[in-house]
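Missing here: one protein chain of the complex. Every other protein chain is in place.
Naming follows writing order (A, B and C), and every chain is counted from residue 1.
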Amino acid sequence: MIDDKHAVLLIKCPDRPGIVAAISTFLFTHGANITDLDQHSTDDEPGAYFMRLELQTSRLDKPLDELRREFADQIAEPFAMEWQLGASHMHRRLAVLVSKHDHALMELLWEWKRGDLPADMQMVISNHPDLRAPVEAFGVPFHHVPNAKEQRASAEDQMLGLLEGKADLVVLARYMQIVSPEFIRHFPNRIINIHHSFLPAFVGADPYRQAWDRGVKIVGATAHYVTADLDAGPIIEQDVQRVSHRHAVEDLKSIGRNLERRVLARAVKWHCEDRVITHGNKTVVFA
Amino acid sequence: MIDDKHAVLLIKCPDRPGIVAAISTFLFTHGANITDLDQHSTDDEPGAYFMRLELQTSRLDKPLDELRREFADQIAEPFAMEWQLGASHMHRRLAVLVSKHDHALMELLWEWKRGDLPADMQMVISNHPDLRAPVEAFGVPFHHVPNAKEQRASAEDQMLGLLEGKADLVVLARYMQIVSPEFIRHFPNRIINIHHSFLPAFVGADPYRQAWDRGVKIVGATAHYVTADLDAGPIIEQDVQRVSHRHAVEDLKSIGRNLERRVLARAVKWHCEDRVITHGNKTVVFA
Amino acid sequence: MIDDKHAVLLIKCPDRPGIVAAISTFLFTHGANITDLDQHSTDDEPGAYFMRLELQTSRLDKPLDELRREFADQIAEPFAMEWQLGASHMHRRLAVLVSKHDHALMELLWEWKRGDLPADMQMVISNHPDLRAPVEAFGVPFHHVPNAKEQRASAEDQMLGLLEGKADLVVLARYMQIVSPEFIRHFPNRIINIHHSFLPAFVGADPYRQAWDRGVKIVGATAHYVTADLDAGPIIEQDVQRVSHRHAVEDLKSIGRNLERRVLARAVKWHCEDRVITHGNKTVVFA
Partner (left out) sequence: MIDDKHAVLLIKCPDRPGIVAAISTFLFTHGANITDLDQHSTDDEPGAYFMRLELQTSRLDKPLDELRREFADQIAEPFAMEWQLGASHMHRRLAVLVSKHDHALMELLWEWKRGDLPADMQMVISNHPDLRAPVEAFGVPFHHVPNAKEQRASAEDQMLGLLEGKADLVVLARYMQIVSPEFIRHFPNRIINIHHSFLPAFVGADPYRQAWDRGVKIVGATAHYVTADLDAGPIIEQDVQRVSHRHAVEDLKSIGRNLERRVLARAVKWHCEDRVITHGNKTVVFA
């Protein structure tokens, strides 16, 4: 429902009776018909409550901005909600960081170009110059920012200069450099990485070789939000494929490329459609 | 949430603004905390609305029966709802019809015995005497009702005598006899069949041989509600498995046995947990 | 094993004792080490025998051409074999026919560019001019050959002029025009089509709408060799994905696009790696 007649409400708050009644009555009163609603509450005490709600905006009795102010006062404040209410055609601004492997990047560019990824592709930044031509062929700006270990700080400064105020979501599409905690702090739960293994198996370097050494019969890929704790951030999506003794390490890498682009594309799409809420080190995904 | 403190509300009605507000406000007013809510509305005009809602009954301000009466008057009637509200520990009564293949039946019996299938297993009826011992070992009554073509009518009379008032759901777990439209009329959308193919491919007899003849690379199984239109009732669940040129027809049958029992068990479980609503010849499954 | 030191032997013949012994002894005698061997024989009487064998050519005692002649005389002729023996670095020449949907075509172009598809991409032919720019960006020639119903014969003549002697395999990557039996006769078992359903379910037009109408819980795609019998040629590969009542026809199409490109890319790759043998209306795939 990506058009100018819908909005998405995303909520996280302490669980208690009456949340659905309060929200749905508020929306009904203001002419906002609910077209989709998904919710989740945790079992612990006190529980946490999560909701994603799609609503039609065509018959609202006031502009969305004004509705937001009233929702804040009348509903969000009393229920202590973290929330957002966005028109579904107001796209997230996306920046992709990449090194030399193009498969995950190309998948995002094609999905975006085809209209399957509701986002504004702002720029691609790479520590290598190699992918300039294919990126610019999509009409997307390409920035080459070298980022060797010894120049990390200045490289990240340069990237932050490019990104801040321009990107709502940063996607690491096989960006083979460490990202510093300082950098991450600018984009809390707004950096998505694709890890080329079925986390938490095979953290660290060269996971396909690790997988091959262990003789697993299934390999996977994991998309997760980046936190200061390497490879340990909240998992958004995973997928797997069967392998056998016939597959050499290179075969696993080739199979993995297909997994990585699929998994990353799904995770980025869900984020851009306001389907993901983080909670501690986990995610609620209303897919 | 199968305990004596929850109930499930299942609803189908014409779509219009205010349904969620009306229901959730009604429940909140009566002390019924919502623990799970799923909904769906169709895109056509006029649309249909479907909802499944789990609620806590421990702090209700009145008995469930009374709540039902008020809900009928105040909510269901004005919104023209088809609905049901059942305590989740009030189990569906189950009867299984089977011929000689035991795999799908045994899966149901074991799931039920382990507590993974919230139902009361009332009886097993078979047109063959072979499976009496393993069924009775579970403490479940076994009835042998021969059902050759020429005695169909009297056999079905005898089965109806056993079933009526005793079974809320009839499961055909590889029951290799035609069931007459008259019989079906007694259990509208309450007979589940397992078809040994990925419907609508390979309707009719010997689907594994048909699949082998066509050289498909994937075989499947389908659980569906039985209607007068053979193999064409609303699909509840399907699953598949890859096969190759190495598999003979017998291998497909063996693979299929595992598919059939898995697919049927899931469909029966979802029905018993009030997760399935039929709409025309399709289902909404809140799984 | 796509290098200049390997060759692939592909064989189909009546089954009888001694085939493996004859072939492996012949190869051993001539210095050809076997690095991979897969075989299959059918259960019927008389049975058919199929074999795929990879061998190292670096220590051959004579050129591959000469070996072929001796193999023909000494082995293939006495065993009545259909066979081929090709150096694995001698790539198949590929031509892709496409209409407006670019997803399956782009997948092939990217796989090819990345080196994951061992083929020579000769040309893309389309009945629409739209995809010229992205195709030419890959350095691949693009030919626009309009092909409306009334100009079928001349359009096919023009395409045959472009293809003959230039293409070993023709791939229909969502080519939305009928291909005539005359055209097919030029490329027996050398035209691969991607059908956007899980054949044999939903033959004919608009399969995603058919799938949606039937309420299936899984959709699929099928790659098959094109024969004069529409949608009924030998199946090479299939894959599926779960769907639910939440998916509209448009969603099925979007999910289907990902299935189609994956399935077609696998089928084309297997064909180009000499992994597919047709037998009647079925395939043996040594994947």
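The definition used in the following text is that a residue touches a chain if its C-beta (ideal position, glycine included) is under 8 Å from a C-beta of that chain, and two chains touch if they have at least 3 such contacts.
What you see is a predicted model; the values in this text were computed from it and never measured.
Novice: For the chain that was dropped from the view, give me its touching partners among the shown chains.
Specialist: A, B, C
Novice: Which candidate, A:Met159, A:Ile235 or A:Ala265, sits in contact with the chain we can't see?
Specialist: A:Ile235
Novice: Can you name the residues of chain C that touch the chain not displayed here?
Specialist: So the residues of chain C touching the missing chain come out as 17-21, 24-25, 27-28, 31, 33-39, 41.
Novice: Residue by residue, what part of chain A touches the chain that was omitted?
Specialist: Residues 40, 43, 198-202, 214-218, 220, 234-240, 244-246, 248, 281-285, 287 of chain A touch the chain that is not shown.
Novice: Could you list which residues of chain B touch the chain missing from the display?
Specialist: 102-103, 106, 110, 114, 116, 134, 137, 254, 257-258, 262
Heads up, the rule we're going with is that only the chains that are shown with their structure count from here on.
Novice: How far is the middle of chain B from the middle of chain C, if each middle is the mean of its Cα atoms, in Å?
Specialist: Whole-Å distance between the two chain centres: 42.
Novice: How many angstrom lie between the CA centroids of chain A and chain C, rounded to a whole number?
Specialist: Distance between chain centres: 37 Å.
Novice: Provide the list of chain B residues touching at least two other chains, using ranges where the numbers run on.
Specialist: Within chain B, no residue contacts more than one other chain.
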